[in-house]
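A single protein chain has been removed from this complex, and every other one stays in its place.
Chain naming follows the written order as A, B and C, and within any one chain the residues start at number 1.
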Amino acid sequence: MDLSPELLAAIEEARGQRHETRRATVPALEARLYTPIPCLDHGFVRVIDYMGDDGAVVQAARVSYGKGTKTTRDDRGLIRYLMRHRHTTPFEMCELKLHVKLPIFVARQWIRHRTANVNEYSARYSVLDREFYMPRPEDLAVQSRNNKQGRGQTLDADQAAQVLSLLRADAMQTYDTYSALMDRFDLARELARMDLTLNFYTQWYWKIDLHNLLHFLSLRMHPHAQHEIRVYGDAIGEVVRDWVPATWEAFEDYRLGGAFLSRQALTCLRRMLDGEAVSQEDSGLSRREWREFQRVLRGGAEGK
Amino acid sequence: MDLSPELLAAIEEARGQRHETRRATVPALEARLYTPIPCLDHGFVRVIDYMGDDGAVVQAARVSYGKGTKTTRDDRGLIRYLMRHRHTTPFEMCELKLHVKLPIFVARQWIRHRTANVNEYSARYSVLDREFYMPRPEDLAVQSRNNKQGRGQTLDADQAAQVLSLLRADAMQTYDTYSALMDRFDLARELARMDLTLNFYTQWYWKIDLHNLLHFLSLRMHPHAQHEIRVYGDAIGEVVRDWVPATWEAFEDYRLGGAFLSRQALTCLRRMLDGEAVSQEDSGLSRREWREFQRVLRGGAEGK
Amino acid sequence: MDLSPELLAAIEEARGQRHETRRATVPALEARLYTPIPCLDHGFVRVIDYMGDDGAVVQAARVSYGKGTKTTRDDRGLIRYLMRHRHTTPFEMCELKLHVKLPIFVARQWIRHRTANVNEYSARYSVLDREFYMPRPEDLAVQSRNNKQGRGQTLDADQAAQVLSLLRADAMQTYDTYSALMDRFDLARELARMDLTLNFYTQWYWKIDLHNLLHFLSLRMHPHAQHEIRVYGDAIGEVVRDWVPATWEAFEDYRLGGAFLSRQALTCLRRMLDGEAVSQEDSGLSRREWREFQRVLRGGAEGK
Partner (left out) sequence: MDLSPELLAAIEEARGQRHETRRATVPALEARLYTPIPCLDHGFVRVIDYMGDDGAVVQAARVSYGKGTKTTRDDRGLIRYLMRHRHTTPFEMCELKLHVKLPIFVARQWIRHRTANVNEYSARYSVLDREFYMPRPEDLAVQSRNNKQGRGQTLDADQAAQVLSLLRADAMQTYDTYSALMDRFDLARELARMDLTLNFYTQWYWKIDLHNLLHFLSLRMHPHAQHEIRVYGDAIGEVVRDWVPATWEAFEDYRLGGAFLSRQALTCLRRMLDGEAVSQEDSGLSRREWREFQRVLRGGAEGK
């Protein structure tokens, strides 16, 4: 991750600020403010602003429940109760604003989360830098056999080198063309950009409330998410853990670490607890569901 | 506006906080934090938290426009440009969180703005206070003749007194019943509440981004909005003016103080500027549109 | 449910229509079109329009998955796969439009579902009818002891009669005042309406996509939802079952009939399947969570 001198200066200036405020602050997140967390080879996530903390979730919930409940439950317990029962609106009372630099093909997955605010760098307006994503050799893998949208075994070193060489050559080539189109032909930027490959980096400001952010993370930190977006999901997860630790703990217990069992799976389970030996054939579950069910019972990745 | 001792204590405690932050702060809004602005007879609006300032709008816009634009336009100019050309996404990068106490019939209009986060006091869970809205005599008016959803002339003092007496009697009566249903019959709160009239006060935490807030204000500060919600719109307008003064100025120039002219109105205008005397009959405008058009040209309330 | 002559005529006229279309149609839903399903004493739900069917879900999913997948899974299997893995966007490709008549306090819960379109009868513009909700005696119950937002035992017949008499008297009284305010004082409708109690009926057109509708139903058909809104949830559930039977079946198996188990509950479960006797004290679950867990294992209402 090489940062431009302008960005480095902006980060330093922003981190040097000290203001007094009556708002809730989170020292662990203040310590992270503006500093980029590297993601992939040239990307990053950095926290630009935040609103609220665990206390803001509790505060909003208590408006709903009215007076008289303040003493009966402590804050952590209330947050766990809200998460368990999917009372989601109090979590919407916190906001996080990030500056993200990411490959275009990752941006295209990310933007499907519609309940967020976005300002993206415009390649109609400005010229993109010569920065494109090159996977690490260990991230190059063959098409998965049992998951049509996943990857399987890692490529061997020689093949990986060949793949990277092909990817690099095309990215270099298309960027040269992109530059030439603008420099030699004065072609409009909004046209020239169409020649770039999908691994070039873009960037945006992205703002989202805590409830929708947790939903984003539950999908994008999931083992089935594409590796390249999971890197960002994991980085943001670290940020959220620092920001709202009680909410994060509840999220791990009642979302990430739990599993949903279907009606048929619950029926199987009851038979098993009664001492019956249940096989896939008489379980009412498809083979695929049965495999997922076994994984939940054995305690591997949860139902995924 | 009588505040409960609990709320007074919470306000005092919150206002006593002093934290250090690296985030953007707005001193004029810090000064307002947590303090209720009275609205109607028992209602209020108070700022609980905020994210961003005019600078955050500029910052987000500059991500979009990329490097190279920083020196050519100053911040105020850029904000005015964004507002004029309805580039709305940078304004979504700021958030305001309010605690609002308001009559239920006002809450029912307010909630139609869907792009916001809400946590409302639950009358399933808790008991509502004996607080209901009584209009001031000068706010009691007859049904408008030319606007089916508006009010016309103010009632005379004697009639106003009779109306208020009827309203008060019913509110007192239904609250007595509400209490009796719970106290004498132990009726579930979720059932008892149905007996209350629509002027009883409820309260909520309400969070919204600046773009959607300006849209809310353009509708709810409008002369055609019902007086009771306009009181809240005006109070929030004052808050926004303090919070993001450059955005507010642009909003006044390019929204509140401007007017939209239809294709037919523009055609009329061109004829008039050519020196032609145009009458409603040969204007292509309906009588009602013509009146609105005249009002725009004369400079009264803008096209409303 | 007494319908106005205007509405009866509109229903009859609409049901008499016969058009030819190339769009997907669902005969079982066509048979229901426009006919009110009674809800509570004066309310109803009626289907006004719909877009799509089970096939439209499949069709949208296959755009995502591209060619080559058409033969490997049949439609029902694909719908079950989508529901199980929470691939929600294909379900957004169907829409349902309802006309609903409902008490105001029910409307206030309902409107919290923001991802829907609403046009409500305006009491600023028009006069409301003298129609208010009176619970059946068997629906009157005391405040729940263990659920702060629920109801417990049913009232005895004598008490129920007294409660209904109080509710009826207040509704009659406030409607008389409402009428008098408009008739004797010509008070603006937007003011007069504040005197009505929350059990008066309002009505609206409500349009929502199938994914968000299922989310609405999972909350509003839930045993913890207030009885009065559950009546509407159940009625709409019947409609959806007729409209998209394969989706409904999957929804029952993978949502309504299933249960989410937390990380701690899964750990307990694994110990139990290993033959260990686990008690609440050494389960890592709170007493309340333990009770919910036992209910899931025994097969009562699912984790609710």
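The definition used in the following text is that a residue touches a chain if its C-beta (ideal position, glycine included) is under 8 Å from a C-beta of that chain, and two chains touch if they have at least 3 such contacts.
Because the structure is a prediction, the values reported are computed rather than measured.
Student: Considering the whole complex, which of C:127, C:161 or C:273 touches the chain not shown?
Tutor: C:127
Student: Looking at the whole complex, which of C:43, C:90 or C:135 touches the chain that is not displayed?
Tutor: In the complete complex, the chain left out is touched by residue C:90.
Student: Which residue among A:1, A:157 or A:194 touches the omitted chain?
Tutor: Missing-chain contact among the listed residues: A:194.
Student: Have a look at A:35, A:159 or A:294 and name the one touching the chain we're not showing.
Tutor: A:159
Student: Kindly state which of the options A:82, A:102 or A:118 is in contact with the chain not pictured.
Tutor: That would be A:118, which touches the missing chain.
Student: Under the stated touch rule, tell me which residues of subunit B contact the chain that is not displayed.
Tutor: 65, 69, 84, 89, 112, 148, 252-254, 256-267, 269-270, 272-273, 289, 296-299, 302
Student: Mind pulling the subunit C residues that touch the left-out chain?
Tutor: Missing-chain contacts on subunit C: residues 4, 6, 14-15, 17-25, 30, 33-34, 48-52, 56, 59-61, 63-69, 89-90, 92-93, 95, 97, 99, 117-122, 125-127, 203-205, 207, 209.
Student: What does the interface between subunit A and the hidden chain look like in terms of residue numbers?
Tutor: So the residues of subunit A touching the missing chain come out as 103-105, 107-108, 111-112, 114-115, 118, 122, 124-125, 133, 135, 140-144, 148-152, 155, 159, 162-163, 166-167, 169-171, 173-174, 177, 180-182, 185-191, 193-199, 226.
By definition in this document, only the chains that are shown with their structure count from here on.
Student: Quick one: compare the interface residues of subunit B with those of subunit C and tell me same or different, with half as the dividing line.
Tutor: Result for this pair: same.
Student: Would you kindly tell me how far, in whole Å, the mean C-alpha position of subunit C lies from that of subunit B?
Tutor: Averaging C-alpha atoms per chain gives centres 30 Å apart.
Student: In subunit B, what residues contact two or more other chains?
Tutor: Residues 118, 122, 125.
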